[in-house]
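Note that one protein chain of the assembly has been removed; the remaining protein chains are unaltered in position.
We just call them A and B in the order they show up, numbering each chain from 1.
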Amino acid sequence: MSTAVETPEVPEQVIEAPSTVATKKNRRNQIIALGALAALGAVPIPFGDYGFFIGQYAAVYAMLGLSVTIVTGYAGLISLMPYTFAGLGAVMTGLIMTGWGWPFWLAAPMAALATLPVSLVVGMASVRLKTLYLAIATLTFSTALGETFFRWDLVTGGRIGWTVASPQLGPIDFGTDLNFYLLCLLVVLGLVWMTEGLRTSRLGRAMLAVRDNELEAQALGINVYKTKLAAFVLSGMMAGFGGAFLAVLLGNVSPGGYQSPVAEVTSILLVSLVVIGGIDRAWGAFFGAISLVVQSQVFQGARFFFPFFGMYSAFFLILFLLFRPGGLVQVSKITTELVKRRPVFGLAVVLVTVALNLGIAYIFIRAS
Amino acid sequence: MTLAINPIEVASFGISAGAVFGLLALGLVLIYRTTGVMNFGHWAIGLVAVVSYAWLTGEGMLPQAALPICLLLAMGAGVAAYRLVFKRIARSNQIIVILVAVGIAQFYSSLAALVLGFRPFTRLPPWLPMATLEVAGMRLRMSDVYTIGVGLAIAVGFFFWFRVSRSGQALRAVAQNREAAVLAGIDDVRYSSLAWAIGSGLAALALLIIMPHSAGQQGGLITTFDLTPLGTLLIPAFGAALVGGLVNLPMALVGGVFFGLTREFLVLAPAPWSELRTSVAAILIVVLLLLRTERFFATRQELEALEA
Partner (left out) sequence: MSILETKDLSITFGGISALDEVSINVEPGEIVGILGPNGAGKTTLFNVISGFLKSDQGKVILDGEEIQNLFPYERVAAGLARTFQHVKLFRNLTVYENLLVAQHRHLSSGSFAAMLRLPSWRKDEKLAKDLVEKMLDTINLRPWKDARPSELSYGTTRFLELASVLSLKPKILLLDEPASGIQQREVEALGPMLKGIRDETGCAIVLIEHDMGLLFSVSERVYALDFGRLIAEGTPDEVANDDRVLESYLGRTRRDSVA
């Protein structure tokens, strides 16, 4: 009789058998995944500079997405300010490279470190709060920082911003689209590898434990507050580091680009892309970034459909949250399993899906 | 807008802004208490009403006639969000609930931008009288006076309805103890939908009070800046709701007025502070969060019910 109150259970998150254990099998899985990602990275090459540009975008957004993976995927904290941290990193990069004349290779780690004071202050004030309150607090901080730091003339050089030169390494110039793309790809692969490594560690497992059950985590001797704060800080550093690449990608830094409402909108976009890609595993951010950036380019190519892109991505965010909370990572796992059990049927499904997608993309582009 | 020096003039701006925040907060709290969803899409659902208002009045409809239609549309948008999406999520899974709410926000704000055709701004004719009133040397905007009046009327009517009418009481029962209410034969989906309808209607009304009356005599504008999933005004609204610990309705209204007054009186502050409206609100919000205001307004049991 009480069926009215029963809401359907959210499907259990699919996490591959011991993913937090550094076993041989796990290491092999990581290498396979990295190889697959690298192969995906080769896809833009035949498309020339345009392909590299999209690839750079996807790679940088994947770096920023990894910050969401750590804080929300691992530690279960919802932060609505990842893009603000990216902005901090980007502005620091502009300041260090253009203002002080330091090379990019120093500026990028400094950009990551520069997020520390902010993430510590915001984290200490809000990490103790429950999920909902944390979401409100980070949203508020994001807007407030847009109103203060990104307007603070001393830091920002009067709001005009700086142009950012492309990195240089000896004779190699990363100013060309191909070179910078390869650099971004390499870095994002490294960051995915690092984020996966975090999972199989004392702190990473503590984060997953805290997400699952705070009381049990405490009973097992885990300092919940410190663990959450660490997740928040690491996530901020990841976004700040990605922000350095964002600055180079955009070619300039204008603090206004990290104020309300752009900051909030992009933060939401980052959260969606990570959820769609798979919030549990590090490569989810990469999948999500590729799928979202490529699709937005397809939509952009089709002028008639472009206005629908916002609704389209929101729709998929909600669909994934309701039915596949593990994102594309979960989908690919289910598909692999299907192919293993029923090869012919499974491969047919994969082929039809790919063909359908290509067909739709073709129709979209032709329709404009 | 000239800088108002007279404190009573400033207070009138503040209270009218506060009434708007209060209406937004009232909707947030009502929906949260009844269904456990903190609606990050609140602003975006209100936008549904604003863009339909822009469209209908653009087609030549009388603003006062368009108003109720737009309110109904926003209510429909809210109920649809509940029935199609939030009803299907276990509310104990707060992470998913919040992410979905963010998705809903993105969906409706993109819809709004689409309807407006991505123009940088669209004119909104006023539906409240825009004259200025001179009383004892003070210049009061009629729209502020009406806003305060409308806010007050809604608040009184709402609380009266909530306490006295049958459906209001059923809604309170669902909010207080869902399980018991269901056992007592109350259809909780129906009343949750009602909460979403009212909450969304309040959001729509709040937005339709500010936006068409923001630019003086000609009415107002809706710009691309406004068409964001999480509007800037959502922050003082969250603050107002937090004054009542996210659960207390009258305190949410009081909180609205508090945030409205703070915001307007900041204008009188010396240079850097007068520009830091959101940052000051942010500091207030953090203080409220650390005070854990919910302690004062809800029992342990109620809070646990909201979480699980």
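In this text, contacts are C-beta pairs under 8 Å (C-beta built on N, C-alpha and C of every residue); 3 or more make two chains touch, one makes a residue touch a chain.
What you see is a predicted model; the values in this text were computed from it and never measured.
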item: Displayed partners of the chain not shown (whole complex); value: A
item: Candidate in contact with the missing chain, chosen from A:151, A:205, A:228 or A:281; value: A:205
item: Residue of A:223, A:336 or A:353 in touch with the missing chain, whole complex considered; value: A:223
item: Residue, one of A:164, A:234 or A:314, that touches the chain absent here; value: A:234
item: Touching residues (missing chain, whole complex) on subunit A; value: 12-13, 15, 17-18, 20-22, 194-195, 197-198, 200-206, 208-209, 211-213, 215-224, 230, 234
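We adopt the following convention: only the chains that are shown with their structure count from here on.
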item: Length of the line joining the C-alpha centres of subunit A and subunit B, rounded to whole Å; value: 31
item: Complex interface listing, subunit A residues touching subunit B; value: 2, 4-5, 7-10, 72, 76, 78, 80, 125-126, 129-133, 135-137, 139-141, 143-144, 146-148, 151, 260-261, 264-265, 268, 271-272, 275, 307-311, 313-315, 317-318, 321-322, 325
item: Interfacial residue positions of subunit B with respect to subunit A in the complex; value: 38, 40, 85, 87-91, 93-96, 98-100, 102-107, 109-111, 113-114, 117-118, 178-179, 182-183, 187-189, 225, 228-232, 234-235, 238, 242, 246, 275-279, 281-283, 285-286, 289-290, 307
